[in-house]
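Below is one structure, written out as structure tokens; comments come after it.
For this view, one protein chain was removed and the others were kept in their places.
Note that the chains are named A and B in the order they appear, and that numbering of residues resets to 1 at the start of each chain.
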Amino acid sequence: MTSRQALEQAVDILLVDLQQMAALETSLLWLLCENLPLSASPARLDLLRTLLEPNSDLGELRLPRTGAEVWRAYYLESMTDAQTLNEGLVAALSAERPVAAVASTRPAATYGQAVRGVLDGQVALLTHGSGGVLLLEARDMPKRKPTHPVLETVVRGPHEAFVEDLTTNVSLLRRRLKDPRLTFEAHTVGRLTQTDVRLCYIQGLTNTRVVAEARRRLRAVSTDMVLDSAYIEESLMDDPYSIFPQLDFTERPDIVTAGLCEGRFAILVDGSNAALVAPVTFWSFMQAADDYYQFFYAGTFLRLLRLAFALIALLMPAFYIAVTTFHQQMIPTALLLTLMRAHVGVPLPAVVEAFIMEISLEILREAALHLPDKLGTGLSVVGGLIIGQAVVAAGLVTWPVVAIVAITAIANFAIPRWGLALAVRLLRFSEMVAAAVFGLPGMLVATAMIMIHMVSLRSFGLPYLSPLAPMDIPGLGDAFVRSPHWSPRPRPRLLEPLWRMRTRPGHRPQPPAASGTRGRDPSP
Amino acid sequence: MREDWGLTPYQTAMLTLALVGGTSVIVLPSILAAYAGQTAWLSALLPLPAGLLPLLIWRDLDRRLPGLTLLEQARAVLGPAGSIPVGAGLIALFASVCPAILRQFADLISAEALPRTPEIVVLGLMMVVPLYGVRQGPEVVARLAEILVPLAVGALVILGSAGLKDVVFNHLRPFMAQGPGPVLQGSLEAAAWYAETALLTLLLPFHGYGRRLAITGAVAGLLIAAGLTAVTTAWTVAVLGPLAGRVTFPIFQVTRVTSVAKFLTHLDSMLVVAWVAAGFVKTAVWFYALCTAVAATVGLRDYRPLTVPLAGLVVVGAMTWWASSAQLTGWVFHDWVFWGLSLELGIPAAVWIGALVRAKAPRAGRVTAP
Partner (left out) sequence: MKTGFRLVAALCAGLILAGCWDGIVLTGLELVTAAAFDAAPAGAMRVTLSIVLPASLQSPTGGGTGASTNSPATATVSAEGGTLEEAVSALALQLPGHIFWGHTRVILIGAGLATRGIAPVVDFLMRSRATRLSTDMVVTRGLAASVLTASPAYRTPGSDALFDALRRRFVARAPVYEVAQSLVTPTSGILIPEVEVSQPSPPAGGPSGGGGSGTTGSSTTPTGFAVAGAGAFQGGRLRDWLTQSQVRGALWLLGRTLESVVRLDAPNGVVVSVKLTGARFNRDAIRLPGGEAAIQVQVDAQDALTQVDAGSPPLGSAKYLLLLSHLLDTRIRQQADAALSLARTDGVDFLGFGRLMAEYQPVFWQRVHTDWPATFPEVPVVLQVRSHVRTTGNLVNLP
């Protein structure tokens, strides 16, 4: 190695080191200045510029004032509205008596606040003499208009869904709930992403202990980034290992509003179009918004139907396996012969067949999720063909298993909330294994274990299976059935809401003649 | 260790129903029919006082020493030294009966669904659920009872009523053919079952709605259990006639006779599974009693570390103490009555007498436990 080469190498290493040192220096400077109060000294004001230096789209305005005085403004070109900047700031401030024509102004106290404001799309205005920094609203960020919900569609009822923008979401809630006690508590989560999070609840209705617990857990969330409400959901759970969802996520503002009015709280996360609602119970996941928009008979019927579907989705393949391998005496003779006929020439036991079918169905489902719509139709044709015909023709799987798995899959789709549907999908496999080894007793043990887990589970202190266990008979009116809106419905008792009744008793509508006790006869 | 919860009256009723009815419904009918034949159903109703007695004792003890379990009351009344025999007696009772219950359910599962599966595997399988439940605490057991017991009873009623057309009411005649002797003998057997309410002295102190409602719930559960046993006994006698006293697990033989809607026959496996769900609750209550009794005697504040080793011992005991299911039936038939009845009634009575002698005055109102 020549000395020249060695020198070059040394310079390279030194360069890298220097770059790293520069990076460290920037980081260190940020950490030091974050909580430093702003001050009027010119050197300190240059510090703001230094802190914002890494942003290549940093814009700087110099607004000459009387004398040597120059006001300066920093902003990010990519995030501010040029028109507001021109008319509201440059034109207005150049006038004799400067009045910034913007939506809001807010003084910043520290360097950190000033820099964050700029990064958030505001304009930082440095007025010379006062030494303060004003943050002026001039944001122009890409945002979606509220559209139809994607997951939770309804037949009747509002077709409006949350979007990724927090302020829009807050306004969607405010529009539905015009009570001064509705509170949006601001929190910031995520060291890097600095995501805005709003904890909302109704003061004087939601139990303060529940709110305090939510606040505590929200503050305890420790993470670098929060890209969606899902990121903090796992940190908020009572039992982080449980397979069951303990916070409801919904993209429907009406569901959140209903939750707030029941004495629950909601968490909105900037950048996420799904709000979290808690404390919830198992039954919350079995309810769809439609239940409340349909007539209550229909709502009740759908609810019971859905419960049956959930049971089918959980137990049906396991039951088929158990009955065909262990309890053949239970099958009616004619059906047994049909099943035996189907099994001639199929060498695999029922459990393996069921697993083949379930897994291939899962593959299809997963593949369909990641394909664009146009390819998706092709996939469904191929998948339908494979599942419907080829597997049977190849002698791998029998027709009854195909039917069972298909019914199970459809039943699984009928579970209204995605989180629970996923849990049921996973638990189905454990039921199948238990059924394959021990038949119905095995299924019983597996189900009992799930049951024990569910009764011991809590969501922010609310027992997961309430009002069924512990039993709360008035509360059952909103679990298995959907009682009419005029009926005297209490809020869930175990939520311990600060006032209990939603509707007062005695509001059942009736024709005027029927209220004869008033003694008023409409006819003369 | 005190749990921060309260038993609702409904939970108390369901726990009592599972505790008493869990095995009495499946085992008692054939025992009673063997004694009292056509009048066996009366034998299922007569011994109700035996079930009420521990509850009355508990009510009075709880007035004197509120909020304490029987073991803690024994300690308060008899002192640490005096409570040792009480603890030992309770442990002897629980440790002998817990394996018997487990074995009964395992035998049932073996006979009806898994005849070739090794006994130890079935026993282990049946123990897993009570173990998990008890580890989660008595609150979870109570909630489990609340859900599973109505389901089990519902299945029994639905599948049982399918056999309505096979019922021959004449099988229930004549009333007391052999005089009152056999009926009373049968009652003695049933009394040992009903006196299992003695276990509630370990659970009722956790009542959340006052002593009166707790007692009401327990009595309601006992009455339902006794009624269910009586109806099942009458039912099996009416369907199986003179066979009722000669079959094991008679209600399942009844489902082997009957058919639902003509094409669904032989649903005994379904009924077994539904009823074993209630059996889990019963096993869990006994197992919880065993764990807490051992923990209190040993001086542990939390019983949970004991659960796994004790569950292992229970399984081993259930495997080895009875060579065959016939031997277990013999034990239940002959020995269990005296063993169970004397301890179930004797221990609470002893503590109660101790409290009377030590003149622990009854106190009004509910005082929270220390």
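We take it that a residue touches a chain if its C-beta (ideal position, glycine included) is under 8 Å from a C-beta of that chain, and two chains touch if they have at least 3 such contacts.
Since the model is a prediction, treat every value here as computed from it, not as a measurement.
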item	value
Visible chains that the absent chain touches, using the contact criterion stated earlier	A, B
Residue touching the undisplayed chain, where the options are A:59, A:349, A:461 or A:488	A:349
Selected from A:436, A:451 or A:495 as touching the chain missing from the view	A:436
Touch criterion as defined above, residue of B:174, B:210, B:312 or B:330 at the omitted chain	B:174
Sites on chain B contacted by the missing partner chain, in the whole complex	111-118, 121, 124, 128, 131-132, 135-136, 170, 173-174, 177, 240-243, 246-247, 253, 256-259, 262-263, 265-266
Footprint left on chain A by the chain that the document does not show	239-242, 324-326, 328-329, 332-334, 336-346, 349-350, 398-400, 430, 433-434, 436-439, 442, 445, 449, 452-453, 456
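Definition applied: only the chains that are shown with their structure count from here on.
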item	value
Computed distance of Cα centres, chain B from chain A, in Å	46
Chain A-touching residues of chain B, taken from the complex the two chains share	8, 10-11, 109, 113-114, 117, 122, 125-126, 128-129, 132-133, 136-137, 139-140, 142-144, 146-148, 263-267, 269-270, 272-273, 276-277, 280
Touch list for chain A against partner chain B, complex	326-327, 329-330, 332, 334, 438-445, 448-449, 451-452, 455-456, 463, 465, 468-471
